[in-house]
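Removed: one protein chain of the complex. Kept in place: all other protein chains.
Per-chain residue numbering starts at 1, and chain names A and B are given in the order in which the chains are listed.
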Amino acid sequence: MLEVRELSKRFGGIRAVDSASLDINEGEIVALLGPNGAGKTTLFAAIAGFVRPDAGSVRLIGSDITGLPPHVICARGLVRTFQIVQPFGALTVRENIAVGAHLHHASRRQALTRAEEVAEQVGLAPRLDQPAATLTVAGRKRLELARALATDPKLLLLDEVMAGLNPTEVSEIVPVIQAIRGSGVTILLIEHVMQAVVSLAERAYVLNNGRIIASGTTAEVASDPQVIEAYLGHGAAARVQSRLEARHAP
Amino acid sequence: MMVNFSLLLPAVLNGVTTGAIYALIALGLTLIYGVLHIINFAHGSLLMLALYAAFFLYTLAGIDPYVAVLILVPAFFVLGYGLQRFVIQPTSHGRDENILLVTLGLAIIIDNLALWLWTSTTRTIDTSYAFEVIDLGFAFIPLPKIIAFFGALAFAALLWALITFTDLGRAIRAVARERDGARLVGIRVEHVYAMTFGIGTAAVAAAACFLLPTFYVTPQVGYAFVLVAFTTVVLGGMGSFVGALSAGLLLGIVESLGGLYLGESLGQLGIFVIFILILLFRPMGLFGARA
Partner (left out) sequence: MTAKIAGAVLLALLFCVPFAVQSEFWLSFWLLVLMYAFLGQSWNVLGGYGGQFSFGHALFFGIGAFGTAILQVRHGVNAYAAGAIAIALGAIVGGAVGLLVFRYRLRGAYFALVTLAFAEVARILISSFDYTGSGFGMLVPLARGVANFQFEDRRVFYVIAWVLVVIGALVAWWLENSRFGARLMAVRENEDAAQALGIDLIRTKVCAITLSGAMAATVGVFYVQNFLFVDSHLAFGPAMSIEALLVSIIGGMGTMFGPLFGAVVLHALGEAAKQITGNAPGLNLAFYGLLLILALRFLPNGITGLLSRHPARRSPESTHA
């Protein structure tokens, strides 16, 4: 479904993304992990057309989308959400979601109807007539998701839809995402909430300093020493390992 | 076209002296932009007000414009401080578009009050030194223009020293760079904003005093200058001190040469065309680095 090959993006002297490659198959939920500043959001932005990659290619369902503008990529079926939520503050929740729905519905009435359906799906139905600016953080995250969903995407790129949510809110949104996949949408997500990653994603890629340093099933990746080092600092893997061994020693 | 040096050199010199005034006006604007990140549309109107103040100080009290600097600079500093603190800040609700509109509103009020109070009559002052010229060997240049040139540069140097060496300057730079951080270390950001606006307005008052002996004042003069000042600031790179200075000199020359070769009316065109082209193709300014 999505093939990213050797994608690179530099800002000044910093290699934000350094020849990263990844593959997503249809119907999967794949996680993109990595410590803060690893380049995850930049990689998303480069895939979705918000920044122009310096090198490499992105293919969506077999066709090259490298460097296309975001609205064209969206029309091809790939839509991203933003880590820092970007609501259309003065518009109501219904109007916000309808903006996404208008991608495939020229009629206002159809778009508004579609918005209601999507709101139902993500649990925003009671807030349809509220201005988006008055939503809580959890509400805004759902709205971000709903607007993207309303474009009827084939591939959804979710950038930390659970950051800033409390455990109850996280446990509420996990089944929503599972249901979205169930409806035939492939998902690539950036997430820090490990509990959510483990319960959602089958596979994961780990990015550190712009490079993919590990990939595999979520369980494999979580126990990869390189990944532990990237998250916890140099030498951490050895310390974790020795502590585990000490615990298992007779 | 034949280049006639006996015409060209005086035009360039004339441009440089006007340019120094443009630079001083633009310095005020660019300082306000650099720190508050707002575009002060009332900048030209404040210049017009200062020109009238200098005019009346001369005609009513007999105070020479060059002496009036000492009165008008502090007076306009206070005016600028008050405008930012009590009008612009509370009215804008923190929205950038609103700030632009508030300063537009101020410009409309100042321009039209001036029209009402002083009518659209063009006013000039007659000083004893107005027609004295200095012979530079290759060109003659009016004495007031020379004074304006060095006066403007001296005031610019003073501004630079203020920003670079004083505690206030350090606070201003801190706020410009990292507003929230500055607030955390105890800098009163609103106060610094108003001080900056005051200093920017004071620069305009100084420019007016240097300008008046070789210029005129009407209520419309502010509007003419505000676009020139914006062009200077944009050309030099928003918020850049050295940029504004160089761009001011450059624009003075462009205008003077444009007037020489294209006539007064079309000569003005050059400035606006430069403005549009710069905004479109090099929004970081001629001297700024690509973002």
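Just so it is clear, contacts are C-beta pairs under 8 Å (C-beta built on N, C-alpha and C of every residue); 3 or more make two chains touch, one makes a residue touch a chain.
Model, not experiment: these values are computed from the prediction.
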- Item | Residue, one of B:Leu104, B:Leu143 or B:Val189, that touches the chain absent here | B:Leu104
- Query: With respect to the chain omitted from the figure, which of A:Glu28, A:Asp54 or A:Glu95 is a touching residue?
  - Reply: A:Glu95
- Task: With the full complex in mind, choose from B:Val78, B:Leu136 or B:Leu266 the residue touching the hidden chain.
- Result: B:Leu266
- Query: Can you name the residues of chain A that touch the chain not displayed here?
  - Reply: 48, 50, 69-71, 74-75, 79-82, 86-91, 95, 98-100, 102-103, 105-108, 111, 131-134, 147-148, 150-151
- Message: I need the residue numbers on chain B that touch the omitted chain, in ascending order.
- Response: 37-39, 87, 90-98, 100-102, 104-109, 111-116, 119-120, 219, 223, 227, 230, 234, 265-266, 268-269, 272-273, 275-276, 279-281, 283
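We adopt the following convention: only the chains that are shown with their structure count from here on.
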- Length of the line joining the C-alpha centres of chain A and chain B, rounded to whole Å: 49
